[in-house]
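To start, I am sharing the structure in question, which I have written as C-alpha cells.
With one protein chain removed, the remaining protein chains of the complex are shown where they sit.
So that you can tell them apart, the chains are marked A, B and C in the order they are listed, and the count of residues begins at 1 in each.
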Amino acid sequence: MDLTWTAEQERFRAEAREWLAANVPGQPLPSGDTREGFALHLEWERRLFDARWAVVSWPEAYGGREASLWEWLVFEEEYYRAGAPQRVTQNGIFLLAPTLFEFGTPAQQDRFLPAMASGEQTWCQGWSEPDAGSDLAAIASKAIRDEAAGGWRLNGQKTWTTRGAFCTHLFGLFRTDPEAQRHHGLTYFLVPLDSPGVTVRGFGRLDGDEGFAEVFFDDVLVPDDLVLGGVDEGWRVAMATTGSERGLTLRSPGRFLATVRRLLDLAREMDPADGLAAVDPALRHDIVDAYIDADAYQLQTLGTVTRISDGETVGAESSLTKLFWSDMDVRLHEAALRLLGPAAQLEDNGWTKGYQFALSGPIYAGTNEIQRNVVAERVLGLPRK
Amino acid sequence: MDLTWTAEQERFRAEAREWLAANVPGQPLPSGDTREGFALHLEWERRLFDARWAVVSWPEAYGGREASLWEWLVFEEEYYRAGAPQRVTQNGIFLLAPTLFEFGTPAQQDRFLPAMASGEQTWCQGWSEPDAGSDLAAIASKAIRDEAAGGWRLNGQKTWTTRGAFCTHLFGLFRTDPEAQRHHGLTYFLVPLDSPGVTVRGFGRLDGDEGFAEVFFDDVLVPDDLVLGGVDEGWRVAMATTGSERGLTLRSPGRFLATVRRLLDLAREMDPADGLAAVDPALRHDIVDAYIDADAYQLQTLGTVTRISDGETVGAESSLTKLFWSDMDVRLHEAALRLLGPAAQLEDNGWTKGYQFALSGPIYAGTNEIQRNVVAERVLGLPRK
Amino acid sequence: MRFAFTDDQLAFRDAVADLLEKECPPDAVRAAWANESGRTDGCWDALGEMGVLAARAPEAAGGLGLTELDLVLLAEATGRFALPEPFVEHAMVAAPVVPSSWRTVSAALGPSPLVPCADSADAVLLEDDERLLFVPRAALVLESRPSVDHSRHAAAVDWDAGRAEITEVGGPEELAAGFDRGALGTAAQLLGLAAALLDTTVAYATERRQFGVPIGSQQAIKHKLADVRMGLEFARPLAYRAAYSLTHGEPDASVHVSMAKARAGDVAMLAARHALQCHGAIGYSFEYDLQLWMKRVWSLVVTWGDGAWHRERVARAIL
Partner (left out) sequence: MRFAFTDDQLAFRDAVADLLEKECPPDAVRAAWANESGRTDGCWDALGEMGVLAARAPEAAGGLGLTELDLVLLAEATGRFALPEPFVEHAMVAAPVVPSSWRTVSAALGPSPLVPCADSADAVLLEDDERLLFVPRAALVLESRPSVDHSRHAAAVDWDAGRAEITEVGGPEELAAGFDRGALGTAAQLLGLAAALLDTTVAYATERRQFGVPIGSQQAIKHKLADVRMGLEFARPLAYRAAYSLTHGEPDASVHVSMAKARAGDVAMLAARHALQCHGAIGYSFEYDLQLWMKRVWSLVVTWGDGAWHRERVARAIL
C-alpha cells in the first residue's frame, strides 16, 4: 500500500492547478442548463480543449494527454477544487465516448471524438421514454429497416433527456426487432438532432432551468454508419455506458471533496449577524459525517482504481458506488441547509440549487431502488423471486 | 377538546397510586421469564387480583372494576410510573380475554376468566410454528375429529411460545379442515398444557432467559367445549386478538412515558466519575426526540380512545400503532445506550436487558415489514400486486 | 378527557377546504409563482368575506372570537392546498393584536428574520427589544431575499424608527404568544402539505406501471409511504395538543408548540423526499405540480424556527 503520489503525478497536479487558477472564470457562469449558460459553458469547454484539459485520459490524437486513471483523479480533484464550471459536455465525454472507444468503427471514432472533445458537437442521452423509466428495457421507440435508403427509420419519443434542447447529437436505443422482447432486439444509434423528422421540446427541471427535453422522432432516417456496435446488440453496447455512468467516471471524488470544503467553510463562517446561528452543537456531528463520507468515497475510489490498474473489472459493485455518491450528495447538502437555518429557504444561499441537483442523483442512472436490487441480487446473491 | 381528567378519574388515579406505592416490591423481582421469577411474579399478580387491580377494565364478577378505557389508561400510567413488575399474565389478559369476552360461551367465560385474572391459570399463545412465522396462515398443526371422544385430536408443533414453559394453558390455532388453504379451515382451541400428549420444551430468548418454548402435540384430545368460536372460524376469531395485540392494549403509553422518565433521570445523573461522559451535546436532541416520541404516542392513544368511546372501531390503523411503539421502544433504549457510552456494554446498566426486549417488538405480533405492507395496502390503498 | 375536535370546528375546516379547492387549485399556485405579488387573485378576499382572516380576533374587534383550536385546522387546510398567502402571519399572528381594518399584515418574530409576502403586505409585525412592533408599510425598509418558493416573496426588513405610524402592540408576553401562534400555524401548514404530498404520491404509485406492475405494489415504495403515513399519524396530535395548550394558556404551551413544529417539519420533509423519489423523473419536472408543494415545505420547515431551534427549546425545558 502506498498512498503517496509520484513526482510526475505531482507535476501533473501542479500544472493543472496553475492553469485552472489562471483560467477559471472569476464569476461563476450562469447555469449550463439554460440556453445562454450552455453557450458560455461551451466557450469554457473550448478553452479546456485548446489547453488539452478537456479529455485528459484520451489519446493525444483526439485532444487528450493519455493520462492514467490516477492522473484523471488528480485532474478532477483540482478541477473541482478550483471551482471550475460544470462540464456540459459530460454525457458525451463520460457516457458515449467510452462506448465509442470500445465499439465504434475507426471512422466513427475519427468523426465524433475530436468534435466531442472540442464541444463542437454536443451529445445527449436518449434512453428514457414516457413508459420506460426505471424499467429501461421497456423501450418502445422503433427503428424500421429502409434498404433503399441504406439505413433505419426512427419513430417514437425519448424524454427527460438532459440538455437535449441545446445539444447537436443524441445517442439512444431503439427497437430494431419488433418481435424481440425486453433487452433483446435493441440497437444503439448515433443521431444528429438536425436530421429531418426530429422535434425537440425543452422543459424545466426541478430548479426551473430548461435542463430536460422531449425528443420526438417521425420517420427519421439514420444511415447504417450511425449504428454503434451491431444491430440488435444495443443493450450489451449500452450497458458499457451505464456501467461508467454508475461507476467512477461520472462522479469523481474531487466533486464531493470540494463540496465538503465549502461545507466546512460555511460552518466556520456561521455569522449570527446574517440571520445564521452559530454552529448548533447538535449539527457538529452532521458535519463530521459529511467529512467522513467524502473521504471514504475518495478512498474507496482509490481502491477501485488500483483494482482496475491491476486489470480487474468493476461489475455490479458499481451499483454500490452509485448508491453511495448519490445518497451522500443529498446528505452533504442537507447538512449545509440545516446549518443555514432560516437562510436555507433562500435561492441564493449557495446551496439550494445544489440541493435540488443532488436530489436527482438517487433517481437518474438507474433509481436507487433498482440499484439496491442489483446489489442484493448480483453482489449478495439474494434470489430474484 | 378537553385534555383534563374528571374528579372521579383523578380519585381513581390517586387510589391506584397510593396502593401501588404501598405494595410495589422495593426490590425489582427477578425476570418473569425465568422459572423462579415467574413464580414470584404470580404472587404479585395474586396481590393485584386481591386488591382488584389485576383486570381493572373487566366486570366486577370476574374481579374487575368495570373501569373505562380512560381509567385503564390512568391505571397503566400509574402502574409503570410506580415501577411495578411486568405482567406475566398479559398474554391471557390482553390477548385471549378480549376474544373470550367476544366469542366465548358463558361456561367458557366463567371457567377461564376468573382463574386467568387471579393468575391461577396462566395462558400462552400458540400461533407461530417453525414454518409459520410472519406467514401465520401457513399453520400446519392439525386437529382431527374424534366423534367417539366428542372432541378433537391435536397433532403438530408450536414454537417461540412466550413463557410456554411456565404456563398452564395454551390458546392456539389448528387446522380442522385439511382440504382448506391458508386462512380457511382453522379453529381456535383452548388447551390445558397438562393434557396427555403435550410436551413442552423451554428455550432461551436473546437475553438467555427461558422465555420461549416449543410445544409438541401428539394426539392430544381436546373436548368440544374447548373450541373458542366456531369450528373452522379460527382465523376470524384470532384476528380480534391480533387486533388488540397490535393496538393499544398490549402497549399502553404509560410504559413508554416511564421509560422516558428514566432516560431523563439518566441524562441528568450522567457522572463522569462512573466512566460516563456528561451528556454529549450531539445527544441532547436524541433525548428530546425520545421525549417527543412518548408524548406523541400518548396523545395519539387519547385520540384513539376518544374514537372508541364514540363507538368507532380501530381497523388497519392499529398497524400504525404497532409500528410506532415498537420502533420507538428501540429508539428510546438506543438513546439511553448512547448516553451510557462505554457502560452501554454492561449487563447491569439498567438498560441492556430492556434493549434486548425492545428488539423483539419489531418482530413479534406481526413483523414490522408485514405491518408496513398492511399500512400501505389497507390504510393507503396501494395495490397488493 | 376528550381529544377530538367539535363538529363545528370540523365543519368550518371543511368549508374553508371547499373554498380553497375552488379558489386555490394547483394552477392558482403556479400562477402566483409568475405574477408580481406571488399571491392569488381571489383567495385573500374570499377568505376575508368568509370571516377566516379575522376569525382569531375578538368579536368586539369585528372578529369571530375563535381560538387556536379552530385556527389550527384552517391552517392545516391552507397547507394542503399550498395557499400562497400570508395566512399564518395575518390570521394567526396579527389578527388578535391588530385592528381587522388592516387588509394584509405579515410578520417575522424570533429566530425567523425573513418576512413572507413582505412586498404586498400593508404592515408587518416585528420584534424589537422584547417588544412587539406594528410597522406600516410606509415605515418599512425592505430588502428582497428570493425564496426557493417563488410564491412566497421573502424579505429582510428594517424600519425607520422615527416614523410615528410605528406602534408597540405588545410586550414580552404578547411577543412570545405571537411567535408561538406563528410556529403552530406553520406546523399545521406543514402537516397539510405532507398529507397532500402523500395523497398525490399514493395516487401516482397506484397508476404508474413499470416492469409490468404498478410501482406502488413494490415494497420499496410501500414502506416509504407507510413511514410517511405513520409520521403524520403521530405528528398531528402534537399540533392539535399545542393548539389546545395555547388556547387554554397552559404553562407548557411553548414547549408543546416546539414539539409540534419540530415533528411537523420532519414529516413534511420526509413526505417531500419520498414523494420525489417515488415519482422519479416526472416529479423532478418543473411542469409537474409536485415541486410547488416541495418548495413550500422547504421554505416553511425553516420558518418560525427550524427543527434544531425548536428541539433546543424543548431540551432547555426538560433537561
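Please note the rule applied: contacts are C-beta pairs under 8 Å (C-beta built on N, C-alpha and C of every residue); 3 or more make two chains touch, one makes a residue touch a chain.
Because the structure is predicted, anything quoted here is derived from the model rather than measured.
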From B:283, B:323 or B:336, residue that would touch the chain that is not displayed: B:283
Residue among B:14, B:138 or B:180 touching the omitted chain: B:138
Interface residues of subunit B (partner: the chain not displayed): 128, 131, 133-135, 138, 159-160, 203-208, 212, 275, 277, 280, 282-283, 337-338, 340-348, 352, 359-360, 362-364, 367-369, 372
Contact footprint on subunit A, counting only the chain that is left out: 1-6, 9, 70, 264, 267-268, 279, 284-285, 287-289, 291-293, 295-297, 299-300, 302-303, 305-307, 310, 317, 320, 323-324, 369, 371-373, 375-377, 379-385
For subunit C, the residues touching the chain missing from this view: 218-220, 223
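Throughout what follows, only the chains that are shown with their structure count from here on.
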Subunit B and subunit C: spacing of chain centres that average the CA atoms, whole Å: 40
Cα-centroid distance, subunit A relative to subunit B, in whole angstrom: 53
Whole-Å gap between the CA centroids of subunit A and subunit C: 38
Numbers and ranges of subunit B residues touching at least 2 other chains: 284-285
Set of subunit C residues in contact with two or more other chains: 221, 308, 311-312
